[in-house]
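Before any comments, here is the structure.
Yeah, one chain of the complex is gone here, protein chain that is, but the others are all in their spots.
Labels for the chains are A, B, C and D, by order of writing; each one numbers its residues from 1.
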Amino acid sequence: MNWINHLAILAAEEGGHVEITAGDGGFWGDTAWIMLVTPFIAFLAILAVGKRLKHHGGEIAVAALAINLVWATALFVLNMTEGVLDTTNTIEIANIGSGIVFELGWMLDGLSIMMYFLVNFVGLLVFIYALGYMHGDVRVHWFFAAFSLFAGAMLVLVGAPNLIQLIIGWEGVGLASYFLIGFYWEDIANVKAGNKAFMTNKVADVGLILGAILVGISIGHFDFRHLNEAAVAQDPALAAVAVAGGALLFFGAMGKSAQFPLHIWLPDAMAGPTPVSALMHAATMVTAGVFLMARMFPLYQNFLEDSVRPWMVAIGAITLFAIGLLALVADDIKKVLAYSTVSQLGYMMTAVAAGGYTAGLFHLFTHAFFKALLFLGAGSVIHAVHSNNMSDMGGLRKFMPKTFWTFVIGSAALAGIFPLSGFWSKDEILATLNYEGYVLVMWIAIAGAFVTAFYMTRTVALTFFGTYKGHGHPHESPRIMTAPLIGLAIPSVLFGLVNIPGVEIPGVSNFTTWLGVSVVGLGDHHAESIDITLAIIGSVAAILGLVAGWMIWGKDRDTQQERDWFRLPGLYPLLRRKYYVDDVADGLVGVTMGPMAQFVNWTNTYVFDGIVNAVGGATKWLGGVVYNGLDQRGVDGVFNGLSAAADSAGSSLRKMQTGKVQQYASGFVAGVLILVVLFVFVI
Amino acid sequence: MEWFETWGLTVTVFLPVLGALLLGFIKKDNEDALKRTALAITVLAFIASTVVVANFDFGGGTYNTYQFEVNETWIGAINANYHVGIDGISLPLLVLSTFVMVLAVIYSWNHWEEPKNPKAFLILMLILATGMNGTFVALDLVLFFIFFEIVLLPMYFMIGIWGDKSLRQVPGFSKPFETRLYASIKFFLFTLFGSAFMLLGFLALYFESGNLGDERTFDITQLTELGASGAFAGWSVAGWVFAAMFLGFAVKVPMFPLHTWLPDAHTAAPTVGSVLLAAILLKLGSYGFIRISLPILPEEAQVWAPWIAILAVIGIIYGSLACLAQTDMKRLIAFSSVGHMGFVMLGIATLTDIGINAAVIGMVAHGLITGLLFFLAGSMSHRYHTREMARLGGNIKLMPVIGGILAFTAMASLGLPGLAGFWGEFMSLVAAYNPLEGLSLGVFRTGMVLGAIGTVLTAGYMLWMLQRVNLGEPNPEWEGHDFHDADKFELTAWVPLIILIVVIGFYPKVIFDTTTDAVTSMVDMVFGGDSTTASISTTVKGG
Amino acid sequence: MSVTDWISEPVNWAFLAIGLAVLFCGFRVVTAKNVVHAALYLVGALAGTAGLFLLLSAEFVAWVLVLVYIGAVIVLFLFGIMITRAPTGLDEGLDGDRKLWPAMLSIALFVVMAWTSIEAFGSNEVVTTGSPTSTDLLGESLLGRFVIPFEVVSFVLLAALIGGITIARRDLTPAEEEERASV
Amino acid sequence: MIVNQFLILAAALFSLGVYGLLIRRNIVLILLSVELMLNAVNINLIAFESMLNTPQAIGQVFSIFVITVAAAEVGIGLAIVLMIFRNRRSANVDDLDLMRY
Partner (left out) sequence: MGFEIDYLALAPELVIVVTMIVVLALDLTLRRDNKYWTATTAVAGTALALIPLGILAINGEVVSMFDGSYVVDEFALVLKGLFLVSGYIVFLMSHHYIESDRYYQGEYYFLLLASILGSLVMASSRDLIVLFIGLELVTGPLFLLAGWRKGDAKSNEASMKYFILGVLSTAILLYGMSLIFGLTGEVQFTAIAEATADMSTEPALIVAILFMIVGFGFKISAVPFHFWAPDTYEGAPTPITAYLSVNSKAAGFVAMLIVMYMALPGASDIWAPALWLLAALSMTIGNLSALRQTNIVRLLAYSSIAQAGFMLVPFAAAAVSGADLEQAFGATLIYLVIYAVMNLGAFAVVIAGARKTGTGEIAGWAGLAKVDSIMGVLTAVFFFSLAGIPPLAGWFAKFEMFRSVMIADPATIALAVIAAINAVIAFYYYAKVIKAVWLDDPTGEFTDEAEAEPAGSLKLALAVAVALTIAIGIYPSIAAFVRDAAQVLATGG
């Protein structure tokens, strides 16, 4: 049964208005599974033959995503034109008893289609970019293989009709991320970064798995359809576990979406090649957490209004502001972008948590493009100057104009400059926060907007303006890399327009509708018109940040360090140490795990083995006592401790010794007596 | 196929031992003939088991009905029969056993530990095979006991003769032992100790079954009938009987704190020995719980379940932490078994169909994955002549194939969803959330949380192992060595495992289709009632 | 029965006399410092026992005892003693140095045995028909019901005989073997 | 006469025998002690016999067997004594001496 219609009916009762029609995507819908499969085929194909190909398998990966993009686009368009699609196809992979069934399959609804499009579109461009970027690097085939693996896992994740498949995809992307972060594994530092990412997410996954178990078992189904129906229907069984389940799932989401304090892995993840950072650690994978929250939105909406969601909002708020600040002090351009990503994820999480389903996802949508764009741009720069550090850059706009312009566009979009996409999505979030009554948080968000503009200006200024401070002769990147930049710049500019409040693009309505949650039943607020004041405030904050930034970093000096003179008063040391979160985390692990492990090993060797060996040794010793003390010395040994005086050594018969025989005999007689006494007199 | 319907299992079980006799007549130095014969025998046994699968009726039917059943008088005087049969629970394990055995033979084709003696080694392997296959199909306690014990002898010799010759300082003893000697005798004494009491338990059941009216019997099916009908409910010493059997099985599993033989045995054993130990021998214990302890003494099982669960969880955490302290790669893998079998036992302890399902698939998965890990560890120490992780590193650079497979297997071992290892862990957590109605929710749900944390630790030490063994720059001391990467025998032995791990990972139906019916009907029959309803109600209460 | 009427029976006087003698001899057997004396005291003890048997109207057994023991066994003993050069004079070294525990053991043993037999047989009379058990009765049961042990015991003796000789005889040196063979 | 007087006497003899067996060092003397014990058994048997008057005079028959066996035992015992003696001698005396003996 179709839960969205169900919601619609429900909404109707609540006086909701928009009745949406649901399609099934026809041919495209029935064959959508292809998208979930091709990347894996590509993965195996590349492993098999990648080495021998011209681009080391890159072409296979690109081809795979190209195919996918066809479907993704088709479905996207269908979704826009003929109303929200809504079908689910599954095959059973396990019936584990108690009526619980595991399934794999693919889901077609607004959310998943949006993600399909996002992943495949951005992914394709990044892949193409990577063809150029990775050219001549080591293990390129492995790079593309893992990259395809990631794409596949991500699609499995977003297409998941149930929690089980979601978990599979979830860990899958984690795995790919691990592989790609540690791509240059000759350097143990990168390996450790990979481990850090994997472990942080693994910790969070405890939440995901337990949460999944709680909510899934409570109603006996793991698929979102039943779960959300149950949520809307206020199913008591679900209600019983809602708080715990919701909190746990959110904990899981915190890991993937790098919410404070589980964000620590993301900056380190920049150890991977830049395209990886672009696609996974900016555009798509890290949004999985937000995606999960959106998937389970009814649960949070209907049960956790004032129990869990405030906390979620709070964490989101902290993330978006505090981590944003970190971007101010980073020298590594990718780190800057990484922190900015975390901060933006904070926005999304806050929005969704606050009840802004559309708002959060819309920001996810737009952010994907411009953040990917920024990373690719940064990659292009790095490719040119062979350094990550802005202190080796400067004045690059002359050398690489395309990169420069696209990067500026990206920055502006990120900073939320009207009318770029970032503006609209950020504005939507502010509106939602306002509407939902999180006014304080709204102001934090606005401050965040200021900070964002502030550090992006810093980045642009330090990188592209002034005079070049690096070595060698930087040059514009090849077309194969610049083309994707442009390809991403366009949506960064335009895609904000698809969700102008109150504006319906003729024939295809707007983003909100496509997401299939225009139903107010979800409690999702969608402003009917632009809230001018908020828009202005937001823009002003952004502009201020821009201006202030330019005033501080705009001027060229002898060295980048001198240009980068601004130290946030009081905060600076704290920021340099990243609020000590990493230190604390490392400390915790180091302090607890090592000793515990050692202790356990010690107990195993000295306590358990010790006991075992002691028993063995004791038995042997006892054997010695019994044999030498009792058996050989004869019973006298027991009686009065007299040792065996007589032995059979005497050589003359006169004194012919009878050896121990008499002790034996006395033992004999003693035995008799004891028995007799025992049985006659005792028993 | 009429003939096979009756004697298929017997063939599967006894083919290997006949093969062993056959090998006895082949000249010691005629290595090829020996290897070919052994291979042929094991392959035949495997084929036989697959034919069993082919003719297996997956319709299920109620628990305690077995297919390919044979019930002939064996020791008439004590009413112990040659009663074998197979059902959904034992089928996967039997196939696993015959299958891994084939791979083991293939692997040892050109991997002989010193002192080289293919004849003896293969003979022992074949005897071992009979013992293992037999245990999975035995439906008579005495028969079960025999097979259960038979595996000890070959393993004792494998460890003792071909085991690790390095000296080892054993706490509590002044002079150091040769690891192989220490490990072999420890392994044997531990298991013997357990099974001695297990036997006492069996005998107690035997006599009690007599007191319950009909004649005394060792027959598992009849005893199950009694047990399921609650006949043993009022029995005063039932607790002790369960305890006795627990001792026997728990040592084999092994459960904390009876696990200490395992790291030594696994580490000391020759590669193939460790593989068989990990892949199959450990399963005998957990299988015993499922097949004997639970159905025959359900009431006691419910009393003991929380304690088993607690021990299992301790095992999970304990094993993982111990792994984090290891410097010896093989020993690390050995300890990981403690953790994984902990999940299996946690599943069993829940006494629900999901839990037992989890246990079965967990066993199979652990068999495949850890088996493969030991293969790899063996091959690596075969090349590096050390297992000290401190000296390894950058392995994947020196040997891309082996390194890659190692990485894959490690991922599988840490329970990555989409690979075989995941289902066992995940489902036993699922089961622990809703144990059989009446069991302490507190204990089991705490267990669930700790178990989940255990998965994190598992990931921790696996990644750490990869970091130290596989990644980074190779240790300078290997400069100039040219290590030959995996040869064709190794690959032939490993690739099937890899494929299975993936297949089961993505399509566990292949296991569950055989097990679920049996398990569900067993739980219904023994513990009365379907546990879903139970689960929901408890959930409501619990929430 | 009371001590008085026990004492009043003359036969008991005889018993007392013989019994005490037997006891004394027995005591000397285990304490005598001289091997030969010990053997001779044993003779005394046995003779006394034979006397008791007569009191108990077991004539045949009594004479068997005399013949077999005093006639054969003791002679054997004396031979043994002489062959093995056991000292015929006084000798302190005959006994072990520890006597305490053995003494206590045997006394305890005695107490137990005596007590139990008193418990068991209280004051059962010994039937003394005066007419000794007829030898033909003995003969009949020996060759009748007990013929098997009678036959078998002969093998015991034969075995003892042959084995004893083999064990005790001096082994021939190879040289003697040769000459023995050549004859 | 009551049976117990004999039994107690026998018990006494038996205990004396045990004592001798425990303290004597010389095998021959030990044998003597054993004879004492067997003799005690005989007294028992005869006493019982004449208490019970069994139709087949079992007691007396039994005692006859005991006497016979005792004789055999003595034979065996002395044989062993001789053997040991011979070894001990020949251990420290030269062959000539052995020949002469």
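List of remarks:
Going forward, contacts are C-beta pairs under 8 Å (C-beta built on N, C-alpha and C of every residue); 3 or more make two chains touch, one makes a residue touch a chain.
These figures come from a predicted structure and were not determined experimentally.
Within the entire complex, contacts from the absent chain reach the displayed chains A, B, C, D.
Here one chain is not drawn; of B:185, B:231, B:401 or B:456, the residue touching it is B:185. If you put the missing chain back, the residues of subunit B touching it would be 74-78, 115, 120, 142, 145-146, 149-150, 152-153, 156-157, 160-161, 180-181, 184-185, 188-189, 192-193, 196-197, 199-200, 203-204, 206-208, 211, 237. One chain of the complex is left out; on subunit A, the residues touching it are 619-620, 622-624, 626-628, 630-631, 634-635, 648, 658-661, 663-665, 667-672, 675-676, 678-680, 683. The chain not displayed touches subunit C at residues 112-113, 115-117, 119-121, 140, 144-149, 152-153, 155-156, 158-160, 162-164, 166-167, 171, 177, 181.
In this text, only the chains that are shown with their structure count from here on.
Separation between the centroids of subunit B and subunit D, computed from CA atoms only, is 66 Å. Centroids of subunit A and subunit C (each the mean of its C-alpha atoms) stand 101 Å apart. Among the residues of subunit D, those touching two or more other chains are numbered 18, 22-23, 25-26, 81, 85.
Each of residues 84-86, 93, 96, 98, 101-102, 105-106, 109 in subunit C touches at least two other chains. By the touch rule above, subunit D contacts subunit C in their complex via residues 1-9, 11-20, 22-26, 28-29, 31-33, 35-36, 39, 42-43, 46-47, 49-51, 53, 56-58, 60-61, 63-65, 67-76, 78-83, 85-86, 95, 98, 101.
Across the interface of their complex, subunit D is touched by residues 1, 6, 9, 11-12, 15, 19, 22-23, 26-27, 29-30, 35, 38-39, 42, 45-46, 49, 52-53, 55-58, 60-61, 64-65, 68-69, 72-73, 76-77, 79-81, 83-86, 93-96, 98-99, 101-103, 105-107, 109-110, 113-114, 117-118, 121-129, 133, 137-138, 140-142, 144-146, 149, 153, 156-157, 159-161, 163-165, 167-168, 170, 173 of subunit C. Note for the complex: subunit A touches subunit C at residues 636, 639-640, 642, 645-646, 653-655, 662, 666, 669-670, 672-673, 676-677, 680.
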